[in-house]
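Of the protein chains in this complex, all but one are displayed in their positions.
Chain lettering (A and B) follows the sequence in which the chains are written, and residue indices restart at 1 in each chain.
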Amino acid sequence: MADTHGAVAEHNPNLRHHFDTMEQQFDSATLGMWVFLLTEIMFFGGMFCAYMIYRSMYPGAFASTSMHMDPMFGAINTAVLIVSSLSMALAVRAARLGQQQALQILLLVTIFFGLAFLGVKAFEYHAHWVDNKVPLFAGHWDYSNTKDFPNQAQYARPAQILFCFYFFMTGFHAVHMLVGVVLMLTIFMMARRGKFGPTYFTPVEISGLYWHFVDIVWIFLFPLLYLIGRTKKLI
Amino acid sequence: MHPVSSVRTYVLVWLTLTILTFVTYYVAQIELGEWNIVVALLIAFFKMMLVILIFMNVKAESPLTKLFVGAGFFWMVLLLGQVAIDYISRTWMPEGKMW
Partner (left out) sequence: MSTVLQDPQTIETPNYLNAEYGWKSWLFTTDHKRIAVLYMISITVMFVLGGIFAGLIRLELLTPQGDLVNSDTYNKFFTMHGIIMVFFFLIPSIPATLGNFLVPMMIGAKDLAFPRINLLSWYIYIAGALFALIAIVMGGVDTGWTFYTPFSSTFSNTFVITAAVGVFIAGFSSILTGLNFIVTIHKMRAPGMTWGRLPLFVWAHYATSLIQVLGTPVVAITLALVGLERAFHIGIFDPAIGGDPILFQHMFWFYSHPAVYIMILPGMGVISELVSCFSRKAVFGYSFVAASSIGIAVIGFLVWGHHMFVTGMSMYASLYFSLLSFLVAVPSAIKVFNWTATMFRGSISYDTPMLYAFGFIGLFTIGGLTGLFLATLAVDVHVTDTYFVVAHFHYVMVGGMVLAYMGGLHFWWPKITGRMYPEGWAKFSALLVFVGFNLTFFPQFIAGYLGQPRRYHAYAPEFQVYNVLSTAGATVLGVGYIIPFIYFMWSLKYGPLAGNNPWKAKGLEWQTTSPPPTYNFETPPIVTEEAYAYAAHKEEHGG
């Protein structure tokens, strides 16, 4: 805190010149990350707001579109992300305790599950592409009646909106995941060079906060996109 | 700085989160009418609180951090709530129900 000015600064090579103590630097970085996450909350908040209004306007159409998504994939992906969050939390713990070996392994585990999530997501996107459920491209949009979905053509127009939100929200989430994976690779390289220890683990800590936040967004996206009207026979 | 939680705590939280994920999945297939979405969101909210408090370690953080986390939710409610005021009180909503 600001009151610690008088203390003699430890000569930690990681202390930047405009801070007085390592603790001040750590607190500033952590608070900075929290403020950044505030902006992220509002960023996704705008999307959730638009989603809320359109879902209330077109409940039938939204349920109809949800039938084209496989909730098992969504659930598995949620579980994958939760595992990566666990390994991330343990990585931060290892960094704090100075366990170098554990830190590196846990970071690799986090990266692996992050990539696994993106892989499943890519697989799902590909299925929608083949299935012509991508309203962004006229050639890949077809919402006419089929054998499995006999009455869906009535929803063709509002269904575009949900699929649009689906790609927009999961797409933005995937971009955040990608950024997270790159971030974790950087942290991993730093960890390999032995940068972190009990006195300096700020980058691990704040990247961890980011990773958990991205996880939380998905915790909400899963029920909102995959699990609409699963019990109703709308189609 | 803050004390670290035990590995056991983290694993227990992970177990709870995973179980809740599949609970959401199965509850969605039971007919609860308008309560389906409410239950799904309540479970999601509970999962989020677990991640925030334990994984992100907010339970051990300073009041300032808690204030900022709270502010995030407050402003989210301002956005969603005040937009909803308009739509709920319109009499000419195209398809009647809110959910």
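Basically, a contact is a pair of C-beta atoms (placed from the backbone, for glycine too) under 8 Å apart; a residue touches a chain by one contact, two chains touch by 3 or more.
Please read these numbers as outputs of a predicted model, since none were measured by experiment.
Counted over the whole complex, the shown chains touched by the missing one are A, B. Contact with the chain that does not appear here is found for just one residue of A:H18, A:K147 or A:R193, A:H18. Touch with the chain omitted from the figure is made, among A:Y58, A:F196 or A:F213, by A:Y58. Residue-level contact of chain A with the missing chain is found at 1-3, 5-6, 17-18, 20, 24, 27-28, 31-32, 35-36, 38-40, 42-47, 49-50, 53-54, 57-58, 135-137, 157-158, 160-161, 164, 168. Across the interface with the omitted chain, chain B contributes residues 64, 71, 75, 78-79, 82-83, 85-91.
Here is the rule we go by: only the chains that are shown with their structure count from here on.
If you average the Cα atoms of chain A and of chain B, the two centres end up 15 Å apart.
Touching chain A in their complex are the following residues of chain B: 1, 4-5, 7, 10-11, 13-14, 17-18, 21-22, 24-25, 28-32, 36-37, 40-41, 43-44, 47-48, 51-52, 54-57, 64-65, 68-69, 71-73, 75-76, 79-80, 83-84, 87, 93-95, 97-99.
By the touch criterion stated above, chain A contacts chain B in their complex at residues 23, 26, 30-31, 34-35, 37-38, 41-42, 45-46, 48-49, 52-53, 55-60, 71-72, 74-75, 78-79, 82-83, 85-86, 88-90, 92-93, 96-97, 208-209, 212-213, 215-216, 219-220, 222-224, 227, 229-232.
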